[in-house]
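Pasting a structure below so you can have a look.
Every protein chain except one is present and positioned as in the full complex.
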């Protein structure tokens, strides 16, 4: 296997996403298989949704490495579970770096198919954040992403930077790098300074008057 | 932009569907982004599911208006939230009219691809009702549609009227109108007179004996 720099980031990101899924699965007393599936879905759910919307064969069906990396993540949680907590910050960095890469991959794939930029930015966001949403649905919780931190919005920030660099005729590599770094930077700032979006104010009777 | 009558109904329906999603999201203390996503998914989830099943590019990826209309719905809820409750009945009418249109669009698209009528009726129902199901999954509630009111069944009623008019050789426009009106009418009657389907009787031990 010819490991490139991009591959390494991809695997680190997959690993960190899978670990985040398995941590939550273990809190719900999932068995090993369930934890593996939740970890896998966290890691590949966003890219799979993107590929289905773009009518492409899901990326993980073309290359077994994502299943293998998720397998290593499971072994890590089973045998070195205590380090998962101690390495919390390390995993956060891996997760942010992975997110930056996933967003850029999502944008690139969409532009290559000839879709306009706003679709590409959406697909970047979907690639980065839908895995976490499916994870939360599987563990039967309200998706965290809708209530806490800046996460999907960091993906959109990356998309906007991508667009700006593109319009400024930056080289593809520079454009991708700036976009990925802006995602990572936004995530780190948001978490470090507890920046989040305002909550949508519920008017008193909203809850009572639920309708279909 | 060339606004036709159909476009206006489409936007009103999208707006009403998005508002219904955002109301429930705000009751769960979602942030602005989360509310936007839930509103968007409520509005486009049904049509997206239909397009994926039919192997078409999801309709909202070809035209940015659905994202824009959902953006206006968010602004409306943020700045004019109190009117959401006061205008409850108006939104219900928009929602019913939108439902009528969405069902007809779903049927038309499916028939054009050469599928038989029963698939088209199903796709009409999926177009009209799956958005609300995904919305309820995202806010972590049991889908209302499975327990309350006549909603999906109103879509099926529209499909049956479409079929009858089609067999009677009505013109396409008349067929579509009759079908849409029958959906709207069924919804209004069902809500006004609190008509709902019987609950499936649970036999005592059902709950205990859950199996995979």
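Order as written gives the chain letters A and B; numbering starts at 1 within each chain.
In this text, contacts are C-beta pairs under 8 Å (C-beta built on N, C-alpha and C of every residue); 3 or more make two chains touch, one makes a residue touch a chain.
These numbers come from a predicted model, not from an experiment.
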{"item": "Option touching the unshown chain, where A:43, A:138, A:179 or A:197 are the choices", "value": "A:138"}
{"item": "Sole residue of A:32, A:72 or A:118 that reaches the chain not shown, by the stated touch rule", "value": "A:32"}
{"item": "Residue, one of B:99, B:145, B:165 or B:184, that touches the chain absent here", "value": "B:145"}
{"item": "Touching residues on subunit A - with respect to the absent chain", "value": "20, 22-35, 37-38, 48, 52, 55, 57-58, 61, 64, 67, 77-78, 81-82, 84-85, 88, 92, 95, 132, 137-140, 144-145, 148-149, 151"}
{"item": "Where the missing chain touches subunit B, by residue", "value": "52-53, 55, 115-116, 118-119, 122, 133, 137, 140-143, 145-148, 152-153, 196-207, 209-212"}
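The definition used in the following text is that only the chains that are shown with their structure count from here on.
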{"item": "Euclidean distance of C-alpha centroids - subunit A vs subunit B, Å", "value": "29"}
